[in-house]
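Let me begin by presenting the structure, written as structure tokens, before commenting on it.
After this line comes chain A, so read on.
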Amino acid sequence: MIAVLLAALIATAVSLKKPMDEAIAAFSKKVPGEKLEIEAAASGVIVAQVEHGAPLDLFLSASPVEMDRAAKTGRLVEGTRRAIATNRLVVVSRKGLAPPKTFDDLMDPRFARIAIGNPKTVPAGRYADQAIRKAELTGTIGRRLVFGENVRQVLDYVARGDADAGIVYATDAALVGADVVPGPVIDATLHDPVIYEAALVSGEGTARAKAFLEFLASPAGLEILAKNGFGPPPQ
Partner candidate 1 sequence: MRAEPGITVVFGPSGAGKSTLLRAILGATRPSEGRIALGDRVLFDAKAGIHVPIRERRIGIVFQDAEPFPHMDARANVAFGARGGDPDAWLSRVGGSALAAKRGAVLSGGERQRVALARALAAEPQALLLDEPLSGLELASREQIGGLLLELRRQARIPFVYVTHDPREAVRLGDRLVYLERGRVVAEGPPSELLAPGGAASPAAGSTNWLRAVVVEDGPEEARVDLGGTLVVTGPLHAPPGTVVDLALAAEEPILARGEVHGVSARNFLAGVVSSVQEHDGIVVVIVATPVPLRVHVTPESARELSLAPGQRIHLLVKATAFRP
Partner candidate 2 sequence: MIAAALSLSVQVAVVATILVTIAGTLTGRALAHRSFPGREVVETLLSLPLVLPPTVTGYVLLVLLGRRGLLGGLSIPFSWLACVVAAAVMSFPLMHRAARVAFEELDPRHTLTAASLGAGRLRSFLAIELPLARRGLAAGIALAFARGLGEFGATLMLAGNIPGRTQTLPLAVYEASLTGENRAALALCALLTGVSIAVLLAVARLGRHR
């Protein structure tokens, strides 16, 4: 019981879950005895938790926008906010359909339902929404959009065939099985840069989470991110 209370709680965007699991494993090998717990949710969900006082120690966001909201609460530890990775958006489609060759191909009626994250709460959805508007596809595909509560769910919709195509991170597309067909990478100029940021949240386990954050930012941590397909943080 006491051990659990002393664990540091890491809240991460869903798309970072897999590399974070690996990082925690590697960190625990280096510094045994430190208990780290991890929760994954859409960045918008985590911000709401921070706003309502949840006992998080480290926040990993898929976008600076959510991190700004978190900063407004005053709960972030000064000077600990930093970028740790970048990502790209990619189109995926379900098996059984001829995959799109370009982003504009989504206009074809065979993609009757297109899944993206909820733009209000999921950064990936917001990026996708921006790309759709900038590419002037809203008129044609706007009405065909269905929203997932996080990127994993978007992938799920496509895998099950409930959506014909979807927009997810390039790192997610690499994870899927035969049910989801990876498609073209979306031109990065069509949306805000996908920058992952991390920051410590003031609370009980901050000191312990600090050590982990430093590990993430070290070459060992960056290597884990790179192995999973994430780009390096902007300089």
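The working rule: contacts are C-beta pairs under 8 Å (C-beta built on N, C-alpha and C of every residue); 3 or more make two chains touch, one makes a residue touch a chain; residues count from 1.
These made the cut because all candidates are chains of the complex that A comes from, given by their letters.
Only a predicted model underlies this, so the values are computations on that prediction, with no experimental measurement involved.
For chain A, the touching partner in this complex, chosen from 1 or 2, is 2. Chain contact summary for the complex, chain A toward candidate 2: residues 44-45, 47-48, 51, 69, 113, 118, 120-121, 145-149, 160-162.
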